[in-house]
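A quick write-up on the structure given underneath.
Note that one protein chain is taken out, while the other chains of the complex remain in position.
Chains: A and B, in written order; residue numbering restarts at 1 for each.
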Amino acid sequence: MVSPGESDETPDSMVRVVARRLPGPSLMVAAALIAKGYAEVGDGFAAGVIVALAIALVYVALGGEAAEAALPLLRHAPKLAVGGLLLALASGFFPLALGEPPVSHRPAPGEHVVKIGVLELFTPLLFDIGVFLLVVGVLTILLHHLARPRGEARR
Amino acid sequence: MLMSVALLVPWVAGVLLVAFDGRRHVVAWLAVASLTATLVLVSVLAADVLGGGTQQLVTGGWPAGVGIVLRADALGVAFAWLSVLVLLAGAAHEAVRRVRSRTFPGLVVLLAAGLTGLFITADVFTFYVFFELAMTASYALSAYGGKRRQLRAALVFTAVNLLGSFIFLLSVAGAYRVTGTLAMDQIADRMVAVNPNASLLIAAGFFIAFSVKLGLFPFHFWLPTVYAGSRPAVAAILSGAVANIGAYGLLRFGAGVFPGQLEKTGVALAVLGAVSIVYGGVLAIGRGDTAEMLAYSAIGQVGYVLVALGVGGPVGLTAAVLYSVVNSLNKALLFLASGTRGLFIASAFAIGALSVAGVPPTAGFVGKLELFRTGVVAGSVALVVLLVVGSVLSLVYMFQVYQRAFWREGPVAAGAASPVAQRLLVAVLAVLVLAAGLWPEPLLALSARAVEALLVEGPG
């Protein structure tokens, strides 16, 4: 519940600078987590939580309105969440159209997979990206609600 | 195939609808349309299952045990059909008037996805996942209306049911620990060899988790605040659809996974059910507010399900299934009728009230008759007396409220009538309750088939 007007509640400039710069690198870390998630520790959910933490710091440091002014993308969090969930659902249920049971994946086990480094391009990757978008979107919506000044909190 | 589509349709529709402003009429009616589509799909699935036997599907084409097993049997599709029907009624009821929040239509459809999923899964953990999908949607729904009453109702509902969910999760962990599997039929098979104390503890955990959902006597404390506080359509959805999780869970886990434990504790369950019936009935008498009376009545009504479950055996279980179905229809009808005004509504409410009391020719009579049969088969005089006392109590409290709400001449009774479509909806539900009472064979056959699936074909 930090609002930009209240100077005694505003964190110092160091935090603000770090908060402003952090979302970029956090996206890199998230991408790395998703990419190596199929061989080592990491998945879409963990990646999403890391980006959401960076976004949380932005909200804490700048306050709700300023954060959304600085990163206009944050206003589209609901679309992100819905898009992510749809992507995840699509990657889970698309085999129905091919007459296979849900959560089958393409290329099927044993078939040739295109690789970029350790990253294998197959449909579960889309699922992970969907989960990542969903987690980032939902947590940002939550942050948006918690960061609103008191008076606006009612719909 | 059909199973996956029945799951996919409400899920995708729900996600899409949450994104749009539900206060627009189009969105609300789209929600009603997708619920109708789901109902049709579940009906076709039910017809397939009842005609051709249990259907099974393993995700990902993996062998069962690696992939998630979805299995639709008679018990599951019966509850899925019933729940989607109640959700459809609730959503249509709000759509006719004016939806008051952005997310309501989407959430109801998502709730349908969660409920359908949990009724057709054969795996304890997948059950938990769908259960939480349904519960999260209903937590958000219980705040619908956004006023103080609803907000407090939502807080109580969410906090208590979250605890119930975690107790369920602890029991899942326990079941996996002692049996090394999560498939319901394998758990049931291996539970026989497990240390009886451990299995009883795990069974008790599941029992508590489902009793909290259902609002059975020692776990009922949250129920009056929530049912009386939320809006009529939401109360109808919570008591007619979400509470089905509890009834289904008790049947599936009690009779399907833990039959030995159920037999051992049968008397205790029947006593708890009896206490629930008397407690709910006595407290419902003299409530001024219709919704509050219905809430206490709900505590009493689920007691019958537990009593029938406690008696057990094919007869008792059939009665339990039948009574859960009837009770869910009754509650949906009564809560929706309590939120509607105008011609026919008094008669619709009276039909619901008679059904709760178990007076012919309503569906409630069939339910009570089955319970009587259970009592006679069990040779228990106490049970028969309990049924009579319970019915008298419900007759008293129902007509007290009926008198107060509908027999009074003057401004309140004559207040602005609700839209015709809304009244028609309540009338349709009332006709359904009457029809089930006049022609009970399909319902009886369905309950018998459901119990057969539960006992003979094994749990799942």
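Going forward, a contact is a pair of C-beta atoms (placed from the backbone, for glycine too) under 8 Å apart; a residue touches a chain by one contact, two chains touch by 3 or more.
Throughout what follows, contacts and distances are computed from a predicted model.
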Chain left out of the displayed complex - its UniProt protein name, from "Multicomponent Na+:H+ antiporter subunit C", "Ni/Fe-hydrogenase, b-type cytochrome subunit", "Xanthine dehydrogenase small subunit" or "Chemotaxis protein CheW": "Multicomponent Na+:H+ antiporter subunit C"
Chains still shown that are in contact with the chain withheld from the display: A, B
Omitted-chain contact residue, chosen from B:L2, B:A37 or B:L163: B:L163
Residue of B:V5, B:A33, B:A64 or B:V129 in touch with the missing chain, whole complex considered: B:V129
Residue, one of B:L155, B:L201 or B:V389, that touches the chain absent here: B:L155
Sites on chain A contacted by the missing partner chain, in the whole complex: 43, 45, 49, 138-139, 142, 145-146, 150-151, 153-154
In chain B, positions touching the absent partner: 125, 128-129, 132, 135-136, 139-140, 143, 147-149, 151-152, 154-155, 158-159, 162-163, 165-166, 169-170, 172-174, 176-177, 180, 182, 339, 341, 410-412, 414-416
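One rule holds in what follows: only the chains that are shown with their structure count from here on.
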Cα-centroid distance, chain A relative to chain B, in whole angstrom: 36
Chain B residues touching chain A - in the complex, by the definition given at the top: 1, 4-5, 8, 11-12, 15-16, 18-19, 57-61, 67-68, 101-102, 146
Chain B partner contacts - residues on chain A that touch it in the complex: 78-79, 82, 85-86, 89, 93, 96, 99-105, 154-155
